[in-house]
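One structure, pasted below without further comment.
The excerpt is restricted to a subset of chains, each kept in its original location.
All chains are identified by letter, namely A and B, in their written order; residue positions are counted from 1 within each chain.
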Amino acid sequence: MVMQMTYSVAVAGASGYAGGEVLRLLTAHPEVEIGALTAHSTAGTPLGAHHPHLRSLAARTLEPTTPDTLAGHDVVVLALPHGASGEIAAQLDPETLVLDLGADHRLVSAADWEEFYGSPHAGTWAYGLPELMLAGADGVARQREHLARARRIAVPGCNVTAVTLGLQPGISAGVVDPTDIVAVLANGYSGAGKSLAPHLTAAEALGSAQAYAVGGRHRHIPEIMQNLRAAGAGDVTLSFTPTLVPMARGILATATARLTDPTLSDDEVRQAWVDAYVAEPFVELLPSGPDGAQWPTTAMTTGANVALVQVAVDRRVGRVVTVTALDNLVKGTAGAAVQSMNIALGLPQELGLTTQGVAP
Amino acid sequence: MVMQMTYSVAVAGASGYAGGEVLRLLTAHPEVEIGALTAHSTAGTPLGAHHPHLRSLAARTLEPTTPDTLAGHDVVVLALPHGASGEIAAQLDPETLVLDLGADHRLVSAADWEEFYGSPHAGTWAYGLPELMLAGADGVARQREHLARARRIAVPGCNVTAVTLGLQPGISAGVVDPTDIVAVLANGYSGAGKSLAPHLTAAEALGSAQAYAVGGRHRHIPEIMQNLRAAGAGDVTLSFTPTLVPMARGILATATARLTDPTLSDDEVRQAWVDAYVAEPFVELLPSGPDGAQWPTTAMTTGANVALVQVAVDRRVGRVVTVTALDNLVKGTAGAAVQSMNIALGLPQELGLTTQGVAP
């Protein structure tokens, strides 16, 4: 006899891109039953008006986001605007697993939060990046361990995941210096959510590339720094510039840091990345063959819970250059949530997730 | 006690887009074990060099496409250039289920084949469009019935599926006249395969739309006509023009035909489409609400085995206008193959397939 356990999952903020992507993944999850779908201004409308690509849920009606509608589920996913999750989370059963896709509970430092978000800090939850390397006296641990049985999980920012996964192996192994990191990202437009703004219209975006939040103003900066410090960096200095390019999904993060020791061979440097990800199902260092290394593209990751990484050493400048591709809505958001949920529930972390991208 | 049957599937032509998409779907299929992957000029190279998005298969090596490498599988999928499947298929075990993604075995009429393809006809196989409506003395049947226990299946062309599914309800019900059909399609570039040609380069494609095969020259025309005749049309006259637009995947087919009877109400017309698809899991008529009908977009179908249809009556011109969206590589090719395979093997047709698109 097989006893099958099914978990009920509610999604608050179901009409947005992040909420929709969580639902797309959950419909493929064998141990999940989708519960209440809630929204704020669109409550009362059918989900299919917002996510017509989710055929099996199109006829479901959005309920208002309240503690009542969210109560009684095993899992609640909060896909709300930044600043909105603290209050609602406080009213949910402490035994309910709550995953926050917003930024509210990611940062450890209240001062960082207040500087970048300009509001009081809602507190810090277990951080939902299972592959995060944690430097410690007994060697490197993984953040995964802190997610088992967690009941409050803060899912990382999409840019954060891309830059962290690209650089952490070198920092953890001590082969790169975290004091002068530069990261520049090519970002798809779904990362901006469903907001209506002139620079997010199709006419402006098609055929164009544009930088934003230039000069150290992006809110993901303190979160990346926090991760790199966890991986073993002391002081972190990070120049971070995202650029919007004409694609709906995807992040291609180019991140570079100086070698700590210029006499390290290419193979010695590369070994840090090999070791970091050889056992990880959702982060992969692409092959480096005799014809040259294979470099990630965002299309390879579309729809998949995977981050693909490649690394090169630029001897002339004494820097390591890493390129990381991921789907901002999957490994960057909703896939990270499902993966963290699996871990917190004691399920295999791969359940319901795929590493196969939809390409071309 | 549950006895689980697993079917081994070989894919010939695995380095192309159609072969890759079959593999993407099969890795999610619970009853399939992926067997030999074969290719012609790229035999000996790793699959990951051609489909780096298929992470779980990236290290697999392509074998040469020969009867030997394909032998011993329960299922063989042929994703070969037009004209290449006849010879290889003849050397496969008659009890093996063979699905041909090429055009070779789709047409009933050898004369049509010779006119449009310019080579001898390889013969006609069971046609892999389960939802095809078949007019008959006892009412409407479905092509699905002819696929059960079939061992040779010709998977339809992607444009063919889009136009057929858009129009067949009206033809089957007798509400539209098949003698002056016009179809114009917006097509993504993956439909052209991996061929290297100037007009298929990114620089030429980005920011541009281009028609091709204008004037009745496209090879999918006789196949569409064959389907519409099967659905009940007598004479079929079809003007068909595809246009390449800057997207990687997707077909948006706008097809129009005259009403047979102008006195039919909108609801009466619509009912033909409602009836045709209400019980079909992979073809859906989108809702027609008080705020107006919801029209399909190709993004709704990306990666999904689904065709979405909407229909309107243009009273001024006495025509029905239908718009059908599908993913050319899924419901248009590889998903149709897997769905047909399921039926032929006696499995539930939905196995391993999803209707949820990857959007935005």
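In this text, a residue touches a chain if its C-beta (ideal position, glycine included) is under 8 Å from a C-beta of that chain, and two chains touch if they have at least 3 such contacts.
A quick note: this is a predicted structure, and the numbers were derived from the prediction, not measured.
Oligomeric state of the entire complex in this file, given as copies of the one sequence with 2 shown: 4.
The definition used in the following text is that only the chains that are shown with their structure count from here on.
Centroids built from CA atoms put subunit B at 35 Å from subunit A.
Residues of subunit B touching subunit A in their complex: 17, 20, 24, 27-28, 48-49, 51-56, 58, 189-190, 206-207, 248-249, 284, 286-287, 294, 296-297, 299-304, 306, 308, 354-360.
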